[in-house]
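Sharing a structure, written as structure tokens. Questions coming.
All protein chains but one are shown in place.
Naming follows writing order (A and B), and every chain is counted from residue 1.
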Amino acid sequence: MKNKAKQKQIAIKILATIFSFLIFGLLWEMLVRFSDVGRVMPGPLETLQSFFEHFTEKYSAYTLPEHVWRSLRRVLTGYFFAAIAAIALGILMASYKTIDAIVSPLFNMVRPIPPVAWIPLAILWFGINDGSKYFLIFWASFLSMVQNVYAGTKSADPKLIGAAKMLGANDGHIFLTIVLPSAVPYIFSGLQLGINSAWAMAIGSEMIRSTDGVGWLIIRGMDNNNLLQELVGILAVGIVGFALASVLRGVEAKLCRWNKRGT
Amino acid sequence: MSMEQERDLTKRQMIVCDHVSKTFYTKNTETKVIADLNITANENEFLVLFGPGQCGKTTALNVMAGLETATSGTVTVGNEIVTKPGPERGFVYQTTALFPWYTVMKNVEYGPRARGMSKKERRKKAQYYIDLVGLGGFENSFPNQLSGGMQQRVGIARAYCNEPAVLFMDEPFGHLDAQTRYLMQEEIIRIWEKERRTVVFVTNNIEEAVYLADRVIVLTNCPTRVKKEFIIDLPRPRNYTDDKFLNLRAEIQDVVDKTL
Partner (left out) sequence: MDKKRLKYFVISCTSVIVFLGIWYLCTAVLELVRPTSLPDPVTVVKTFFYKLTHKAPDGATLMQHMYSSLRVALMGYALSLIIGIPLGILMAWSKPIDLLASPVFDFVKAIPGLAWAPMMIILMGIGIASKGVTIFISGMIPCVLNAYVGIKQTKEVHLWVARTFGATRRQMLFKVAIPTALPYIITGARVSLGACWMTIVAAEMVASSSGLGYMIQQCRGIYRPDVIIVGMLTIGFLGSLLTALLGCIERALVKGRDYEK
């Protein structure tokens, strides 16, 4: 019985999702048909068609999936190293007051500067090629992750630490079995924030200077007054961003089973 | 008085609190929570510390366990002076202090694992205590999937699994509903009769105190000191409605009323 109710709910949700996108498409179509915007802006069907056509057709040197892959590769590389660095530094800062005192003031000086504002300097330092993009993606995701890791490491319940001590655990064991697991949910929300910033930064840095990637696609659309190409790019950005966030959510749900309320 | 001293001589003293006091300091205030506490617990005795709501019972227990340090005086457990938390003393918390990311099995075997016991050995030991508290079949459940009473059972098994000489219990049933509470009182006595340990049990419920204890120590309001001691020599299993039970209960209530 419970299963059936659940199935019904899922069915409603799927229907609503389809309906939702249909209405959105309809509004878009109407906007294009019955207003001046239609002169420069393509409709939803045209956009979708172009989107699928470019799985094989090329924009400049690459097809759409190849452009996406080029952006994605930059994101994943930068993000991977940023995650390692952020987790390491966050834990160190939260565990050792001296390190905290050394790093915090420097960190607080640069933290208010939005990562995109680093683009010009990064290009001067690392050149206009991939070097600067790796740095920027690293930096953007690092900034949004490190604080969560720090807060998470600090969040361990003193009562649980006391309980572990009463059971005979030493500091190292407490760190591995109490402090780290307490931090995991925080680390995950940091990872989630980080992947968002990394993806946004990849698009941003490609828009400002590059020869491939989805960000390039969008900006080249602007330069050529080609809205169709831009919309295809935006669609791709949305799909990839959505997929990246979903993957992380899935991993989190699996790893943090204990964090959900009773079943 | 002379009778109590006689009793003390025949049994080994397991816990001795010698003129323990505890004051908490914050920026501009100081709060004296324990005035001058002298308590002894004998080997394998079920000792209940009973006191009104906000007196320093929990603090006293924390000091005895080594979770907090006394401002003056010493606590001796066995032959050693307590300075820090350690596995020779078990602790069962007021609200559940289980590790939410571990299953029941991993919670119970935490102590032996922390001390480096082999996996096979500690699994066997943990299984014994899980069965003892009546949770066989729930080894792989996470704490948030269990009811409050079951969570406290896990807490008891976890404390027992380290095989400490003494067990401290800080109002472990305080958050349970009345029915479960009665059940757990029976259970803790059953477990204790099977696996004898020195138990120091803190409660603010007179009925619970009389039901469980070999000896009840009534504490005063803050700053805490010993008000009076009662020896409960009723045979077990006890009956909440027995005349003797009710008399003892009334007697203790009398003493408490005078405190307020």
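We adopt the following convention: contacts are C-beta pairs under 8 Å (C-beta built on N, C-alpha and C of every residue); 3 or more make two chains touch, one makes a residue touch a chain.
All values reported here derive from a predicted model rather than from experimental measurement.
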| item | value |
| --- | --- |
| Contact list for the unshown chain, restricted to visible chains | A |
| Touch with the omitted chain, as defined above, among A:30, A:84, A:101 or A:176 | A:101 |
| Contacts of chain A with the absent chain, listed as residue ranges | 12-13, 16-17, 19-21, 23-24, 37, 40-41, 97-98, 100-106, 109-121, 123-125, 196, 199-200, 203-204, 207-208, 215, 218-219, 221-222, 225, 227, 230-231, 233-234, 237-242, 245 |
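As a working rule, only the chains that are shown with their structure count from here on.
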| item | value |
| --- | --- |
| Touch list for chain A against partner chain B, complex | 159-160, 162-170, 173, 177-178, 181, 184, 257-263 |
| Partner chain A, residues of chain B touching it in the complex | 65-67, 84-87, 89-91, 93, 97, 99-102, 110-111, 114-115, 142-145, 158-159, 162 |
